[in-house]
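With one protein chain removed, the remaining protein chains of the complex are shown where they sit.
In order of appearance the chains are A, B and C, and numbering begins at 1 in each one.
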Amino acid sequence: MKTLNVGVIGYGFMGRAHSNAYRTVGNFFDIAHQPVLKAACGRNEENVKAFAEKWGYESVETDWRKLLERDDIDAIDICTQNNFHCEIAIAAAKAGKMILCEKPLAMNVAEGEQMVAAVEEAGVPNIVWYNYRRVPAVTMAKQLIDEGRLGKIYHYRAQFLQDWTIAEDLPQGGAGLWRLDVNEAGSGVTGDLLAHCIDTAIWLNGSIDKVSAMTETFVKERMHNISGQVEKVGIDDACAFLARFANGSLAVFESTRYARGHKALYTFEINGEHASIAWDLHDLHRLSYFDHKDDSNLRGWRSIHVTDGEHPYMDKWWVPGLQIGYEHSFVHQVADFLQGLEEGKPVSPTFREALETQKICEAVLESGKSGAWVNVEC
Amino acid sequence: MKTLNVGVIGYGFMGRAHSNAYRTVGNFFDIAHQPVLKAACGRNEENVKAFAEKWGYESVETDWRKLLERDDIDAIDICTQNNFHCEIAIAAAKAGKMILCEKPLAMNVAEGEQMVAAVEEAGVPNIVWYNYRRVPAVTMAKQLIDEGRLGKIYHYRAQFLQDWTIAEDLPQGGAGLWRLDVNEAGSGVTGDLLAHCIDTAIWLNGSIDKVSAMTETFVKERMHNISGQVEKVGIDDACAFLARFANGSLAVFESTRYARGHKALYTFEINGEHASIAWDLHDLHRLSYFDHKDDSNLRGWRSIHVTDGEHPYMDKWWVPGLQIGYEHSFVHQVADFLQGLEEGKPVSPTFREALETQKICEAVLESGKSGAWVNVEC
Amino acid sequence: MKTLNVGVIGYGFMGRAHSNAYRTVGNFFDIAHQPVLKAACGRNEENVKAFAEKWGYESVETDWRKLLERDDIDAIDICTQNNFHCEIAIAAAKAGKMILCEKPLAMNVAEGEQMVAAVEEAGVPNIVWYNYRRVPAVTMAKQLIDEGRLGKIYHYRAQFLQDWTIAEDLPQGGAGLWRLDVNEAGSGVTGDLLAHCIDTAIWLNGSIDKVSAMTETFVKERMHNISGQVEKVGIDDACAFLARFANGSLAVFESTRYARGHKALYTFEINGEHASIAWDLHDLHRLSYFDHKDDSNLRGWRSIHVTDGEHPYMDKWWVPGLQIGYEHSFVHQVADFLQGLEEGKPVSPTFREALETQKICEAVLESGKSGAWVNVEC
Partner (left out) sequence: MKTLNVGVIGYGFMGRAHSNAYRTVGNFFDIAHQPVLKAACGRNEENVKAFAEKWGYESVETDWRKLLERDDIDAIDICTQNNFHCEIAIAAAKAGKMILCEKPLAMNVAEGEQMVAAVEEAGVPNIVWYNYRRVPAVTMAKQLIDEGRLGKIYHYRAQFLQDWTIAEDLPQGGAGLWRLDVNEAGSGVTGDLLAHCIDTAIWLNGSIDKVSAMTETFVKERMHNISGQVEKVGIDDACAFLARFANGSLAVFESTRYARGHKALYTFEINGEHASIAWDLHDLHRLSYFDHKDDSNLRGWRSIHVTDGEHPYMDKWWVPGLQIGYEHSFVHQVADFLQGLEEGKPVSPTFREALETQKICEAVLESGKSGAWVNVEC
């Protein structure tokens, strides 16, 4: 067994999800490389110690620069707010560490390009946590498309709908709410939610050529948790955009945190000449599939319960009919990353691939401001 | 065009549903025989006149015996409470009239046998309004089974769930509530609801050999609308039974009027060696279908929207995707009955076929009392 | 009973749907005014005679100008291809006839404005067949919004997805296929399908201020049925647009005839501060409803089976749990129109109201060409 000594920076929601993945992968997957929870890093010593104890980290650090200096760390996992991704990633690359970075890659394209340059120059394995690719039903969608079952693609549509920021007295900034502060998050739903939709979309359907977007900030001012002042809200609360893919298909994307009744409803649907596919995160173990080749009187959308041993990743878990949950997508990403180390191959989505998503996000935000169609430079 | 002069006895819920079917069939189906609404018959003259005017009946009668004497009536449609079916049907047969009788055929097997004898002796066309056979999705289920797509059948299950009699202060008897009075209805959910389930079941899956039932009357006494007295409730409020079909398959049937949240939820599911089928009345235009012959990783229940021109009866209505409603099943039954007249053939379910359902109902009620398995004599 | 003598021009899909509505309304609704099928009009004498016989029209005409000259006709129903709407409607208005016109109102805004001027000058009752407003679940959505149950609206989204024109060898033009010929239809999915979505949207959510659209014609040339030549396809096969409503809500609309697996999937969803609503045409008797005021641990989308007597229009039909179909929306429109005659009030959507939809469609098509946001002039 080869060990991969991991140092995780940040101990919030993603810190937990990643830690669980590292701890669990070896129980279910047979891969020579196995992660070791070497160090947890966070600014608040008490908190990071509690976190380390809960998850079994061997040590703690309160300064990420210290963590990078340690020889016993092979890989850095960046789970911080978005505004730290760039600086840490570049330093980690220089320190020769592998990097697993939370999404979105960066605050903007300029940062992303520096990060890509840094990891490529350093030659370190790198990956971004666009975890939804590895929900088995989503991976299966990719397989079906690659097998040619859909034929020519006409339409792509995706949504990511939430409703947790409707209350006007919800503050912005700080623990748990940094996603509402543009200085920490870079953008609102575009970078947080649409970035997921875009990552999946370009993986499944190829490049996006151009976009036309509409953005809105419904609540213009919110109390800021750090400053204690009412401050202008700089993020986009909602964003919808039209897009044209390089393959000629048309797309509609939409995200909001004001869709009453939806908690984390990420959906996509793809309509092809021969077949169509639909999926949503609220019932993530089901793939909807319509095949025009079925006997014509028996055509109908199939609800495929993606829990059989022949479905992606599912031979590793339980028995048919028994579903897995959200966090398993992170386990799968770690498994694939470890497998990539075994084989000496990069594993998607790399920083470079995630940069494409960043570029589309930036084009979307620009179009939202200008009202014009914006070409995506790739 | 050959006319079929119809006299309808009863002007309640079923009087309306049948009248609509006679009035509508010619607009959508191309059949030489066409019904003419010749006479409506009911005991209350004012009411029957209002009904006749609303639906375009040419005349009214207040005594069904008078109706049977008329030479201008070809067919009698019996929409009365169950306790009148037998007497009217036998008299109508003797008068040489065709008969379309509401379900269940009779109050009990003894009555049903007399009715069958009468129509067969008279040689008059006869049919019972088990209308759900002719919901397109149900007819399609029959086609799929007849094509052998399901293979050997292992399981049949059916339910008919309602919730309209939970309130204890709901009275029994009289207009709209005769179904709660055992003297008018013969039985409760068994004859009213399970009879539908049984008719469909033996049509789709063949004879039932034996049954073991459980019945219950949750509300023991109710005010009677006619007598004005609190009277014992004689009907079964709920009934569930196990059954064995002649083909070796096992079945579970259940019906109740105490299933909070269900208005008219008639469901059935059939599990075969190769495929399974499920349907329910609340979304009656959909057929669920699972085919084991699909590529194994793509197997899933298909939701077939039964609205295409190649689906049963649907070439007569609108365009794909546009659904029809409950009452269309009656239109289909009239269309098939008229087509039978054209071809000189009996149309299912005849009185004799409906007698089999009556026998199963009686066996169920008997088993509910005795607690023992009861063989169905056919 | 007061009669409304109707003359119908056109005997295709809509001719049948409207005829059925006129024939049926009196059986289920109690309104003093009752339609009489006075005359059917069409260019092909043989066809129009067969149609008249099937539906019970008293007479036929082969020249619509003749029909307008008849004194025994109160109302003209225009079921022709779109390119005849304007000329017939203006002439009918001048002849003092009431007008019931198929949607979309006209080929373009210029025509629509002339039509509105004509009916308003003549002072004749007028209505456009945007029938989906009167699907009970849709009418109920309107009630819930008017009751303030949703509160401030944040999002509106609607789709109309079909898949019947994917085959490249499908011709354009002529009977059944005039919707593919821009000269007969005016536009493609925008006027045919999105017009429905827009009509419902502005009824439910108020005016649209501006739009940004993307249109596409996937199959560029098709054989034309009339000319026998391969001709350029002038319609939009697909159209998606972003919109801003006057009330501050954001919207996404999409329509296509290339969405494999969907026959007539008209959907809409509205997200408000307090509650959300969703509906689709494939299961048109269900309304999805999410209410934030529910106990917080018990919140969930409710699937309301819109078949109870207290639901809009449903007291007129059957009993709870038994659904109605597509064509009933037309019956409801006739019922409301007749009720309007009783009360001497205009009934929505009038020509003037339908002109607003036409203006939005035209703005959408213009934006689809220019790529810029287009303001809707109202």
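In this section, a contact is a pair of C-beta atoms (placed from the backbone, for glycine too) under 8 Å apart; a residue touches a chain by one contact, two chains touch by 3 or more.
Just so we're clear, the structure is a prediction, and the values are computed from it rather than from any experiment.
Touch with the chain omitted from the figure is made, among A:Thr165, A:Ser212, A:Thr307 or A:Gln333, by A:Thr307. Per the touch definition above, the residue from A:Trp55, A:Trp129, A:Phe218 or A:Phe351 contacting the chain not shown is A:Trp55. Residue in contact with the omitted chain (choice from C:Ala91, C:Leu170, C:Ile226 or C:Ile304): C:Ile304.
In the complete assembly, the contact with the undisplayed chain comes from A:Leu265, out of A:Leu265, A:Leu298 or A:Ala372. The omitted chain makes contact with chain B at the following residues, 154-155, 157, 161, 163, 166, 212-214, 216, 218, 238, 240-242, 244, 250, 252, 254, 256, 258-262, 271-276, 290, 292, 299, 301, 371-373. Seen across the whole complex, the unshown chain contacts chain A at 13, 16-17, 19-20, 23-24, 26-27, 54-55, 162, 164, 262-265, 281-284, 286, 305, 307-308, 317-328. Touch with the hidden chain on the side of chain C covers residues 140, 144, 287, 289, 291, 294, 296-305, 308, 310-311.
Here is the rule we go by: only the chains that are shown with their structure count from here on.
With centres taken as mean CA coordinates, the chain nearest to the overall protein centre is C. Using mean Cα coordinates as chain centres, the one most removed from chain B is A. Distance between chain centres (mean CA atoms), chain A to chain B: 55 Å. Chain centres here are Cα averages; for chain A and chain C they lie 42 Å apart.
As a whole-number value, the distance joining the C-alpha centres of chain B and chain C reads 36 Å. In chain C, the residues that reach two or more other chains under the touch definition are 262.
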